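All protein chains of the complex are present and in place, except for one that has been dropped.
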Amino acid sequence: MVADDHSSGTHGAVAGSSDPAAAPQRAARRRAALRLDGVTKTYGAVTACDRVDLELVPGRIHGVLGENGAGKSTLMKIMIGLVLPEEGVITIDGDRVRLEDPTDAARYGIGMVHQHFSLVEPLRVWENVALGETGKLRPADVRNRVGEISERYGLDVDPDDVVGELPVGMRQRVEIIKCLRRDPTILIFDEPTSVLTPAESEGLFETLRQVVDEEGRAVALVSHKLDEILHATDEVTIMRQGQVVDRVVTADTTASALATAMVGRDVSLRSERVALGVVDTAAEGTEIPDTHPEDEPTVLELDGVTIRGRDGRTLLDDLSLSVRAGEIVGVAGVEGNGQRPLGDLLSSLTALDDGEVRVRGATVAAGAAGAMATAGIGVIPEDRHDSGVVLDMSVAENMALIDAPAFQRRGLLQKSALRERALHLIDDFDISCSGPDAPLSSLSGGNQQRVVLARELSASPAVLVAAQPTRGLDVGAIEYMTDRLRRAAEDGVGILLISSELEEILDLAHRIVVISSGRIIGEMSRADADLDRIGMLMGGQAA
Amino acid sequence: MFGDFFAAIGDILTSESAYINAFTFAVFLAFGASGEWVAEKSGTLNISIEAMFLAGAFAAAVGLDRSGSEVTALLFAIGASLLVALVQAHMSHNLAANQFVVGLTLNILVLGLASFLASELEFTTTQSDTIAIPLLSDIPLIGSALFDRAWLFYLIYAVVPICWWIVYRTRWGLELRASGENPQSADVSGIDVNKRRRQGIYVVGITSGVGGAYLVLAAVGQFEDSIVGGRGFIALTAVIFGGWTLRGTIAGCLLFGLVLSFRLSLPGLGYELNGDLLAAAPFLVTILVMAVFAARVRPPNGLAQPFIRGLK
Partner (left out) sequence: MSTGFDRDQVEAISLTPGTHEHEDPTDFHAGERRSDGTPVHSRFVGIGETVGLYVVCVVIALALSALLVEATGGDSGAVFAALLDGSIRGPGRVGVTIGVAVPLLLVALGTIVATRAGLVNIGQEGQLFMGAAFATYVGTELAAPGPIVIICLMIAGAIGGAIWAGIASVLKYRRNVPEVLTTLLLVTVAAQAVGYGLKNQWLLLAPAEGRANRQQISEQLAENDRIPRITWFGNEFPTSVFFALAMTVLVGVVLAATVWGFRVRMLGQNPQTAHRAGVAASRYGGAAMLISGGFAGLAGGAMLAGGDFGNYTLVPGFPSNIGWTGLLVALVARQQVAGAVIAALVFASLRTGSGFLAATGVERRVTDVVQGLLVLALLIPPALLFLRARRRELAAAGDRT
């Protein structure tokens, strides 16, 4: 039996010896490939993992479910040696081990497929696959192995492609090959479907099945999405606030039971349930603001917008869309299909190669410093640390990044006025911090996000671009964010909601456009929205 | 005016001694630049190359005087240069101090140290003899420039290929490139990014040590504290000129070497040119060349950015 001869940490070739008949059994007594007992890790006052127990069994897909902030990623980092726990025992195949760094973890047969990949873009596929291994570099061997693995799992990857030139879905396959090439006994997947179309997700789950059923590996699937946990796992561990709150066999549970365990109470608020992916919007209706944008003027127009990257690749391709006052337009699509360049364009960070951006009918000089903000475009950026905040400045200063000149008197910046305004906004947006002078870096991610939201909304923009606004937030914070967006729309702000969470878009948007490879390839009103059609569009197929 | 200029270029390109001068400088630059290329591939813009050259040159001069052996002098040079590299590497890729700050401080410190010690210690150096390689050195025009040289010169024929080989053909080189392009990913893949970066600096330490020894023993023949005189920075720009390819870097060294040699070659060919202009020319040309090329080339993504795990 494959599962029982892992003691060396590595075994034969990728194929291993397989026994398809034995694998799917509910072999509860089978020896765990990896066990965590009472693992604890604290960061200052926060206990990210509190006496966590976890058992990964060969031949099974084990889901780790939890909200953002529940401790999932700390747990993962512990399993791959990026974080050392303060307490607790890690056992692999019955031996107690200490995982000091990723190389240790790899030696014990633990491999991980990262959400944000561990790939080096300018290098070729085979070079990336070889990265982190030891021994003499044999390019021909690595290339062959990549080809073999790619073929076995139907991944269709060319070892000589440069990773940076591959679409995101393909990069994940490279990541998977990199992981499998080391022939791990334990595979950890971190939010793997966020970069995949529905069809690609199906393909991934098939690969996972192959890996556990035919090859007897143990898989951990870490996710905050209920449907993917329900769909793809055999058993699931649910985490909340650093603790394991429940452990169930997936077949014996339901979405709402999981949601309740994950959040810690009955999930009644529908936006919460949207965030968790357990709302059937067709049956329950939506939270779309009750505005009638069709009668309102257009506030934002993108007309034939084309942007090419420095390497000459087309990032946005003849993209046109418009937003009316009080309207929420959702841009749906799989990550990496132009959402980021679109957000950058509306943040003045990119110039246009072709086309035009108009706000309230007036053309805006794309790429000129501050032009979009001056024209009335507020932005909640996808990565606030990139273009949303200055970490080393205070909360008050961060709120005044754009309108500082308004606080100038006799040449000097009126710090007291800045502080006063900040106090007001801190109160208004319920920001938890030690005061207006607190450095922004001392705030939690959710509160940093609120500082951005407060600044952008208090400027009374014509348009608000919300790029992945709820990413990384916990359920309560998501609720707050969506509520704010809805209220802004009701106040007449046109909102461009760029999100890879389809549920979020279905729940909020009047109108949905689907982006793929930098083009808008489909548009529909919410009333006509059809999941199958959106799914196909997201995969780049015009339907 | 321009006619004169092109006539001068033409004379240089047909003069054997001009080729000798040009390659003297080019090879000196190439010793440093090939190692610098390795360091930059790993993510360090190593401005202390100037200090490394100088330390190497000084140690070679003292080493030759004390030991009488050129091989020992070379080892002295490499040792001194590595010492500078060690400080640079540990301060910038262990303590995470800003690499430019460290490099600049080292440049000033080593210059002070070399001129202080040069006035305190007594030593004399002699220029090493040339060894003509049969047949090859008989090639017209460039034969003696390339194949009738001091033995240190010939090391360049090994140093450049070795640098290329370790970067592109070894696992170490793969890890080094990954550390320069995407340190976060490299780290997650289990590579000790800062260690690779330190090692990249050791490589430039070694090669510029050889360069310093070559400069003092083979090219100039005696030590003075202005012997490097900012040419380390030219070696550094050769890497940028080359767009972070080794081939381009060497091409840059040849170009800059040629310009550096004008000061020696042109008067010999009977051209009276302004001395200050000639002295400034290599630096002006370097700046001009960067103005043309810098926007067109893509540096390693992690160049000049410190890596600390957990900090993006």
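Going by the order they are written in, the chains are A and B; count residues from 1 in each one.
As a working rule, a residue touches a chain if its C-beta (ideal position, glycine included) is under 8 Å from a C-beta of that chain, and two chains touch if they have at least 3 such contacts.
Note that the coordinates shown come from a computational prediction; the quantities given were computed from them, not determined experimentally.
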Of B:154, B:168 or B:233, the residue in touch with the unshown chain: B:233
May I ask which residue of B:9, B:158 or B:294 touches the chain that does not appear here? B:294
Where A:294, A:354 or A:392 are the choices, the one touching the absent chain is A:392
Among A:35, A:77 or A:419, which one is in touch with the chain left out? A:77
Suppose we count only contacts with the excluded chain; which residues of chain A make the list? 41, 43-46, 48, 68-74, 76-77, 83-90, 98, 100, 115-116, 190, 347-349, 368-374, 379, 381, 383, 385-393, 397, 400-402, 404-405, 407-408, 411-413, 415, 432-434, 439, 441-447, 471-474
State which residues belonging to chain B touch the missing partner chain. 45, 47, 87, 91, 95-98, 100-102, 104-106, 108-113, 115-117, 119-121, 184, 229-230, 233-234, 236-237, 240, 274, 276-277, 279-280, 283-284, 286-287, 290-292, 294-295, 299, 303-306, 308, 310-312
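In this section, only the chains that are shown with their structure count from here on.
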Between chain B and chain A, distance of the C-alpha-averaged centres to the nearest whole Å: 45
Which positions of chain B touch chain A when the two form their complex? 169-171, 174-175, 177-178, 181-182, 184-191, 298, 300-301, 309, 312
Okay, in this complex, where on chain A does chain B touch? 82, 101-103, 106, 114, 117-123, 127, 130-137, 178, 310-311, 385
